[in-house]
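Heads up, one of the protein chains got dropped from this complex, but the rest are sitting where they should.
First chain written, first letter: the chains are A, B and C, and each begins at residue 1.
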Amino acid sequence: MQFTKVENNKNSAILKISAKDQKGLVAAVTQFIAKYEGNIIDLEQHVDDIDQEFFMRVEWCLDQFKLSTTELESLFAEKIGQPFSMDWSINYSTVIPKMAIFVSKMSHCLLDILSRYQSGELRVDIPIIISNHQDLESIAKILKIEFVYLPITRENKQQQEAKQLALLKDKKIDFIVLARYMQILSEDFTAQYPNRVINIHHSFLPAFPGAKPYHSAHARGVKLIGATSHFVTVDLDEGPIITQEVARVAHTDSIDDLVRKGRDLEKITLARAIWHYVNHKILVWKNRTIVFR
Amino acid sequence: MQFTKVENNKNSAILKISAKDQKGLVAAVTQFIAKYEGNIIDLEQHVDDIDQEFFMRVEWCLDQFKLSTTELESLFAEKIGQPFSMDWSINYSTVIPKMAIFVSKMSHCLLDILSRYQSGELRVDIPIIISNHQDLESIAKILKIEFVYLPITRENKQQQEAKQLALLKDKKIDFIVLARYMQILSEDFTAQYPNRVINIHHSFLPAFPGAKPYHSAHARGVKLIGATSHFVTVDLDEGPIITQEVARVAHTDSIDDLVRKGRDLEKITLARAIWHYVNHKILVWKNRTIVFR
Amino acid sequence: MQFTKVENNKNSAILKISAKDQKGLVAAVTQFIAKYEGNIIDLEQHVDDIDQEFFMRVEWCLDQFKLSTTELESLFAEKIGQPFSMDWSINYSTVIPKMAIFVSKMSHCLLDILSRYQSGELRVDIPIIISNHQDLESIAKILKIEFVYLPITRENKQQQEAKQLALLKDKKIDFIVLARYMQILSEDFTAQYPNRVINIHHSFLPAFPGAKPYHSAHARGVKLIGATSHFVTVDLDEGPIITQEVARVAHTDSIDDLVRKGRDLEKITLARAIWHYVNHKILVWKNRTIVFR
Partner (left out) sequence: MQFTKVENNKNSAILKISAKDQKGLVAAVTQFIAKYEGNIIDLEQHVDDIDQEFFMRVEWCLDQFKLSTTELESLFAEKIGQPFSMDWSINYSTVIPKMAIFVSKMSHCLLDILSRYQSGELRVDIPIIISNHQDLESIAKILKIEFVYLPITRENKQQQEAKQLALLKDKKIDFIVLARYMQILSEDFTAQYPNRVINIHHSFLPAFPGAKPYHSAHARGVKLIGATSHFVTVDLDEGPIITQEVARVAHTDSIDDLVRKGRDLEKITLARAIWHYVNHKILVWKNRTIVFR
């Protein structure tokens, strides 16, 4: 099954930086890019007024750029990164990231992601879908994506996670999407993919963490329900928030109605988080995200 | 491919009324229902303050109701409908409506509808998908839904529409969804399905009717884009609006970004309109809709 | 100072009911209204599917109604209210409710309410503004509203509340609005105005209850901030929610920016809650609100 592919002919580098604020940072970086004939397409820079921390994302066209990626990275490290004590990373628009999807039984987030993948909206490779249930295997088959069924019990959790991690390494997975995967990842697992596991939680966090948020929302009588996509950390539902959406509800909405309306929030919110991740628009600082435009 | 089916054990009748306002309307209707042991679950009634037109939707449980559907309809007509000169209709929660989908090349609305259909969120039968292109045939095949390819040219339009209409009659289609079908239906076609063809237009109407609304929105520099689902009438993009959604955009959004953000609006907005239609929550009055909760 | 007054010539009664669900409730009520020549303008009825509790709001025109308000209330009690074991109340569109406003130092909610009061949008009388600070006295003076300064300390709280209650009784206050009043009302006070004290809390509850929600929101890195208007109960920030609003925030927003954006949410959300209250559109059930359209 193959639909209209969105072409993306952009050949650009994306540099993300966080550093202690100091004079001349932007000038140093942009001069470096200009020196080697890079033309900047987009630059966003912000200084946090509490921490005096500097954040920047700059994207430039590589068409006439004079450095190879290897030269770029080693020269940048030497001339800019180290002198200014930066945390930095460079990504390239032509490199397609590899994404693994974890699911349980619910299909709405998975189908939505795959629909975007098929249309070319999400420029990723999806070498594997891992699940603790077999319900969604047929969907993976249609798209000829490998589907690995690894049921989880209290007893086998550690060894099944070891298998998951081996599969992820083997497939050279860059990041993981939990598309309503109803299992908590262990501390060990989480530590191996810091800020690289994206979850969707079905409430506007920090309200209603944990299980059954729609039931809690109904009981509390809130007038808005929400969904939150965030990076997974060892503290459940406490990781850096990437994006959040809400929808209006009323007394006429039963719990089933909240679940139904929530599914739309969940799939849209998760898809936006993935899109921002794949387009290298997210930095993490102190359990918060900087999400560039 | 078969996923979790949402069960709906509700056995109810839904009565929708519009009439010139007059005293005693609600009392007459609700007494009629009470007389035959119907228990009202939900009632919404409103009088338009300009036209003095009365609108009402009432849903009651049929479990202990003393009338068959035939008796109900003939008795209601005789005792209430005619004396009060009402326009009325009765639907039943256990009757699954038959929906035809018309598509062209874009898959996002179709996939979203089918995902809701498969999960049981949308309680419809889909006997047929009709398209002027072959691109989406493989999707229909997966779900074993008949896909009929009827390419349209200026020359063959009339005869292809005749074929479409014959197919719709043959499949006993109740209503039609244009899921980004890039053809204008003829006046003859439209007249045969009054307020039964749901379209999705990719702007917040009445702004940007016609072709290429995202291009127009970009040129005008609007800060919000939208999508509008409406019933199709002979006047293009002028039919009764069912629901509308918007999303924020900025100068950093290219036309491609508008198209991408717009796809989410389109699929969610169209799905909501279909949901309201299928749950018998829409009345049409003077080119406007009454959408009950 | 007197601006354009919105005229409201409507002469209607509004009946709100909650009761255990049973057959014939709507019929009984609407027949009663029809019998005495009341013409129903608006009716909304809903049965909670978990508690099987019946909720209804019906508004009818009194122009040709055959009962005086006294007759109406005693007859309704006898014929409908008692037989069906209803909780019910009747209000009249021509009776202007008396509202007290409690404030501290911040002016935005107060000014917004007074602006709506002056324009006639909010059909209330405001016999008194009570404050624990003197900052906003000049505003009250302009509108010739009595302003009573009652500073609160840990020591004098009980006796100042006694003074507040005496003033409220004296002015025959129907309901109280806490327009960013930075004091917690005692259990005794709250008990005297059950579901008649409306507060505005500057977060989307249940997230960020208590003090300094914008600081907490900034620290947590949420992407939406909110405001919640609710009835005050003895449990701080736990009362029935009337309405909630949110606004999008980003990493570029400082705490001051959140406070600034939040002010708009607070004043709009509080104003909506007051409007619904004044128009008799709110019922409370089990710490949740039913807010009719």
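Keep in mind that, in the parts below, contacts are C-beta pairs under 8 Å (C-beta built on N, C-alpha and C of every residue); 3 or more make two chains touch, one makes a residue touch a chain.
Remember, predicted model here, so these are calculated numbers, not experimental data.
Asker: Touching the left-out chain: which of C:69, C:91, C:107 or C:216?
Answerer: Answering carefully, the residue with contact to the hidden chain is C:107.
Asker: From the list C:118, C:160, C:216 or C:287, which touches the chain that is not on show?
Answerer: That would be C:118, which touches the missing chain.
Asker: Of the residues A:40, A:167 or A:255, I need the one that contacts the missing chain.
Answerer: Answering carefully, the residue with contact to the hidden chain is A:40.
Asker: Write the list of subunit B residues that the hidden chain touches.
Answerer: Those residues of subunit B that touch the unshown chain are 46, 48-50, 55, 204-208, 220-224, 226, 240-244, 246, 250-252, 254-255, 287-291.
Asker: Write the list of subunit A residues that the hidden chain touches.
Answerer: 21-28, 30-31, 33-34, 37-47, 56, 248, 293
Asker: Counting contacts across the full complex, list the positions on subunit C that touch the omitted chain.
Answerer: 1, 3-4, 6, 42, 105-108, 111-112, 115, 118-119, 121, 135-136, 138-139, 142, 250, 252, 256, 260, 263-264, 268, 271, 293
Keep this in mind: only the chains that are shown with their structure count from here on.
Asker: Same or different: do the copies subunit B and subunit C touch each other through matching residue numbers, with over half of them shared?
Answerer: Same residues, largely: of all residue numbers at this interface, over half are found in both copies.
Asker: What pair of chains is linked by the largest number of C-beta pairs in contact?
Answerer: Comparing chain pairs, contacts are most numerous for A-C.
Asker: Residues of subunit B that touch two or more other chains: which are they?
Answerer: Answer for subunit B, listing residues that touch two or more other chains: 42, 293.
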